[in-house]
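Shown here: the complex without one of its protein chains, the others still in place.
This part shows chain A:
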């Protein structure tokens, strides 16, 4: 009888061992099939080609890396209050990493406060002032300003008066661009910068400012607009005045209006960003960071100078017209 009991014991031990092994094994590989990473992406606006392109790039990465993408966007840009609410919403929904394009630093601070210690936060498009940010993915705005200034110098034949529109705007991106422009112009003594007042971001006001500017400074040969809306307002006024051959405009970004004016010859060049790359790389590095991998602290997605000559080159068409409508 003793031997019988011994075998029963032996078998029970074996069965338990097998059971434990199986449980361990299935626990080990459990995260593989089911537990997809969730990454929250909070941008600054629901509409607009720029943000929609960011979203397109993010979705591309989400599909490629097989993860859940939670996309949040307020209805209006610069609405930091509702963006903060979205940060709270995203925290409730849960995420393994957060990618945010903060309208103000307080949005970023809120995200820092709400997210856990170990959850990585990355910024997109706008760098933001926070130490704990894992990575910044976006344009080098200073370099963008430099490119705009260099293009302008080339357009006006290396000497003359130019004006800088859209300055003193509160956003960090625009400020960096202005610094870039000024740094280039300081080296070039032959190009003179006409002093310009700050105006609200309103097409009509920008138009009036443009008109006055030209009235007071008939010698102005070029205008650098530090954001797309200012560029559109100025271009509209210049076209109205029929002065497109006298005053060159260098714009930023590529909304359809800017592209129209570019083809029509009102705007001479525009410096474009790569929102698709931002969205794609933002999600890619967020995934890496959530897995504890080392990610670069700054990722420059690059800019490109687009003029009438190259705007319909096939490699630029996808950048300028990301959507098949």
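Keep this in mind: contacts are C-beta pairs under 8 Å (C-beta built on N, C-alpha and C of every residue); 3 or more make two chains touch, one makes a residue touch a chain; residues count from 1.
Here is the rule we go by: contacts and distances are computed from a predicted model.
> Tell me the UniProt protein name of the chain this structure doesn't show, selecting from "histidine kinase", "Thiosulfohydrolase SoxB", "TldD/PmbA family protein" or "Glycerol transport system ATP-binding protein".
Going by UniProt, the chain not displayed is called "histidine kinase".
> From the list A:134, A:248 or A:274, pick the residue that touches the absent chain.
Residue touching the chain left out of view: A:274.
> For the chain not shown, which residue from A:66, A:117, A:131 or A:197 touches it across the whole complex?
The single option touching the absent chain is A:66.
> Can you name the residues of chain A that touch the chain not displayed here?
Chain A touches the missing chain through residues 2-4, 6-7, 9-11, 14-15, 18, 21-22, 25, 57, 60, 63-64, 66, 256, 259, 263-265, 274, 276-277, 280-281, 301-302, 308, 312, 314-315, 317-322, 324-325.
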